[in-house]
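Only one protein chain is missing from this complex, and each of the others stays in its spot.
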Amino acid sequence: MPDCDAMIENMPMLLTESLDPVQRELTHQHIETCPKCAREWAAYKETWQTLDTLPELEVPARVKQRFLAEIDPDLRTNVVPFRSGRAARWLAQAAAVVIVAGGAFYAGNRLAPRFRPTPTGVELIGAQTLPPATPYYSIAETRVLPAASINPQIEGRPDIQNVQFTDASASSDQIGVSFDITSHVTVTGRPTDKSMVSLLRYVLENEDRESPSRSRAIDWVRATYSRLDKPDPQIAEALANVLRNDQHQGVRINAADTLQSMQSAMTDSTRDALVEALKNDPNPAVRLKAVEALAKLARSGAVLDPEMVDTLQKKASQGDENVYVRVKAAEALRSIQPR
Amino acid sequence: MIRTSIATVVLLSATQLFGATFPVLTASNRVVRELQIDPSGSVWIDNAFGSVDVIGGDGKLVSVTIDRTITAPDAASMKEAADNVVLSFEGDTKVRLIHTILPETHAGHWNAVVNYVVRIPRGVNVKIASKVAEHIRVSHVKGSVTVNGFAGTVIMDGVVGASAISLVNGRIIYDYLQRPVANARVQAVNADIDIYPPPNSNFDWIATTINGDILTTFPVRAPRFSGTLFRGQIGSGGPTINTETLMGRVLVQAKGTKSSSARSMRVYNSRHQPGPGDVLLQPPEKIQVPFVVGDFVSAASVADITIGEVRGNAHVEVGAGEVELEAVLGQCMVTLMGGPLRLGDIMGALFAHTGAGDILVRVARMGGQVTTDGGLLLVKAALGPMTLRSGGGDIVVQQTSAAIDAQTSSGDVTLTGDPSKKTLKVTARTLQGNIILNVSPRFKADIDATILTSNPDANEMHIDFNGISVSREKVGKKTRIHATGKINGGGERVELYAVDGDINISAKTITPIKVMSPKR
Partner (left out) sequence: MEIVQSGDFSPAGELYDRYAKRVYNHSYRFLGNREAAEDATQEVFVKMMRHANQFRNGAPLLRWLLSITGNHCRDKLRSLRVRPTHGEDGLELVPAPDDLSPERDLERQDAERIVQEALTRLEPDQREAIVLSRYEGCTYAQIALISGCSEGAVKTRVFRAMNVLKKALTRDAQETTNA
C-alpha cells in the first residue's frame, strides 16, 4: 500500500503534470481509494485554482521611459516632460506631432536614424531646435511634414482641431492629415508609415473631438486602409477603442462597420472588443455589425477562442435578441472548427 | 480495479499529411478500467475530441474502454502527444468523472482522437461533454442523460430517463424503443433534430425553429403557435418533448411511417397575407433575380433577396435577412425584423423598416417613411417628403428636395438641401449628437434651433447667415442655447434640436445630385 506521505508529496507535481505517467497513475489510483489523500488533493486543487485569481498586470509606460533614460544619459536632455504649466503646454502642444523627445523616439523606432534637433527651416520641424525657455510660434505658420520624420509616439494629449484628410491621388500613394495645434500642420506620408498610423490612431481615439469629425475620420480611415493588404493593427486597435468607449451610437456603428473591412489587421484585443460589443452594446446595429465581423472571421478560418464561441452560442440561443443577430451568430458557429 | 494497456505503433506509408511528404506515425493505446458505482450514481464523461458510446446493461460496475489514437509526423511529436493527452479518473461510487486531458496549445503537429466505450448499470445517470465527436451514442439507459456538444451526431437509442441535449452543429436523433415516459429537452443552433417514437406514443410536443421546418407524421391535436413556439399534443399527451433549433429542422416521425409523408406545422400557403409576428413562421427564401414582372410579394423567416427591378409594387416582409431592391416602379413596402436594407430607385411611395441594421436608399422619388431601431439611415436623394427615424445611428440625406422630418436617439443628422429649392421645411432632432444642415447661400427659412447641453463650452451653434439672434439660459443642470430668426427674408420653418451636440447651418455652394428621369 503506497505511503500517504509520499503520495501527498507528489501532489504539487501532479498539479503541474510533472510526474511520469506511471507515478501519475499510481498517485491518482491512491487518491481514489484513500479518503484522507482525496481531501488533501481537493485542497491542493482549490489552492492552485485560487492562485489564479492574481491578475496579469500591464506595465505602466513610465517604467520604459525611466529605463531608456537611465541607459543613455544623452537622451535625458531631450526629454520634454509634459506639465500643466502654460509655457510647458505650448511646448507640449507644438511638439506633439514633431516630437524628438529622445526616449520615446528611441524606443519607437530602432531602425530610424537617431538625430539631434538642428534648425533647418519650415519644412522639417522635426529638425528644428526645440526652444528651451521662451517658445516662439508663428500663428500664421503653415507647415508640411513628411510622416517618416515624425516620432510615432505622441506624447501628452495635444488638442488637435479642424482635422481634414487628403486622399491618395491617381499618381501618388501619399495621403495627408491636416489639423491645427498652435498652427496649422499637414502631415503627409504613406498609409503604412508608422507615424501616420500613430497620428490617425490619436485622431480616432481623442475623446475631446466632436463626433462629426470622428465619424468622418472613421469613414476616411475605412476608405484608405481597407484597400491595403495588411492595414496596421494600430488602426484596428484605435477603432476597437472607439467601439468600446464612444458615447455616440452612430460613431460606434461606424467603428464596428469599419472593423469588418479590416480583418487582416485584427488582433486578439480587437476581437475582444467585437465580442464585448456583441454581448453588451445597447444598439442593435452595433451588435449586428460585431456579429457580422465575427462571422466573417470564422468563415475565413481564423481560430476563435472559447470565449468568443461561447458568446456566439449564447447569442444564437438568446430569445430576446434581434433575430438577425441570432441568425448571424448561428452562421458564424457553422463555420467554426473547434480546436 | 483492473488495468491493462496495449500499445501499437504503425508506420504508414508517406502521405501529404501536415503539408509535406512525411512518414506518418500512428500510435494507439487502450486503457480498460472497471469502477464501482452506486446503482443510482452518475458517470460524467468529458472528452473533447472523439466518440463516446455509453451502453446500459445489467452489470453492477462501470466498465470503461478508452482507445487513444495519436497521429504525428515524427517521434518527438508523438512523445509530446503521448505525454500530454492523458486520462483522469476521479470521483467515487456516487459520481465517476472520466476526463480526457488535452494541452491548451501544443508545439508539435499531432492529432489525438480518444474514443470511449462505457458500459454502465442501466439506472445510472450519464453526463457527457464534448467538442467534436464523430458520434455520441447513449443506449438502453434508464437514468437521466445530459449531453453538451459542439459538433457531431448525438444518438439517444432506447433512452428511458429524462434527457437534455445541447448541440451546435450536426444532428440529434432520438430512437425510442418504447413510448416516451420522461421529458426530453433538445436544443440546437444549426443541428437538425429527428425524433422517432412508436406510433402509439402519448406526449406533449414543443418545437421551435426559425430557418428550418417543423414536420411530423403524427396526427397532432390542438396545434398552435405563440410567436415561433409551436405546441401540440400527440395521442393523449404526456411527458414533454421540447425540440428547439434555430437554423435546423425538427422532424417527429412515427416508427413505421415514411419521412416523405411528414407534414409541416408551419402556417403558410400562397394566399397567406403576412401579418405581424408570424413572418418567422414562413419558410426561408433566397431570391436573386434581375427583374420581376408585376408585383413582388414575399414573406420569409430568413431571407436573402436581391432583385434588379420590380416592375410593379413591392411588398416584402422578412424576419432576418438582407434585402436589396435596385429599382421599384411602384410602391415599396419592406419590413425586416433585423438585417440591412438597400434600395435603389423607388418610384412610388416608400415605407421601409428594419429592427436592426442600416437602410440605404438611393432615390425616393415620392418620399416616404424610413425607420430603423438601430442603424444608419442614408438617403441619397429625397424627391418627396420623408420621415426618417433611427433608434440609434446617424441619419444622412445627401440631397432633399422636399420636407424632411428626421430624428435619431443617438447620432448625427446631416441634411443637404437641393440648391434649386429656395426653401424647405426641415425638422431634425437628435437626443445625443450634432445636426448639420447644408443649404445654398440664398436659402430662405424661419430658423428655430435649440441646443440643450451639459457642456456649454463644448457645444456651439454655427449659423452662416445673418438675421439670427442667439440666447442662452440655464435649464436645471443644462444650458439651453436657442437661435431664432429669418434668413434671407424668411421661408418655411426649419426646426433643429440637438442634445449635447452642435448645430451647424452652413451656406455652401452645393453641387446638385442629378437624378435621371425614370425609363418608361
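Points worth noting:
Labels A and B are assigned to the chains in the order they are written; within every chain, residues are numbered from 1.
Methods note: a contact is a pair of C-beta atoms (placed from the backbone, for glycine too) under 8 Å apart; a residue touches a chain by one contact, two chains touch by 3 or more.
The structure displayed is predicted, hence computed values, not measured ones.
Hidden chain, full complex: it touches shown chains A.
For chain A, the residues in touch with the chain missing from this view are 9, 11-13, 16, 18, 43-44, 46-48, 50-60, 62-64, 66-68, 70-72, 106-108, 110, 114.
The rule is short, and it goes like this: only the chains that are shown with their structure count from here on.
In terms of their C-alpha centroids, the spacing between chain A and chain B amounts to 28 Å. By the touch rule above, chain B contacts chain A in their complex via residues 1, 3, 48, 83, 86, 88-92, 131-132, 150-151, 168-169, 187, 189-190, 210-211, 246-247, 280, 302, 319-321, 336-340, 355-358, 372-376, 391-394, 408-412, 414, 432-434, 436, 458, 501-502.
Across the interface of their complex, chain B is touched by residues 17, 21, 24-25, 28-29, 31-32, 38, 210-212, 215, 247-251, 253-254, 282-288, 309, 313, 316-317, 322-331, 333-334, 336-338 of chain A.
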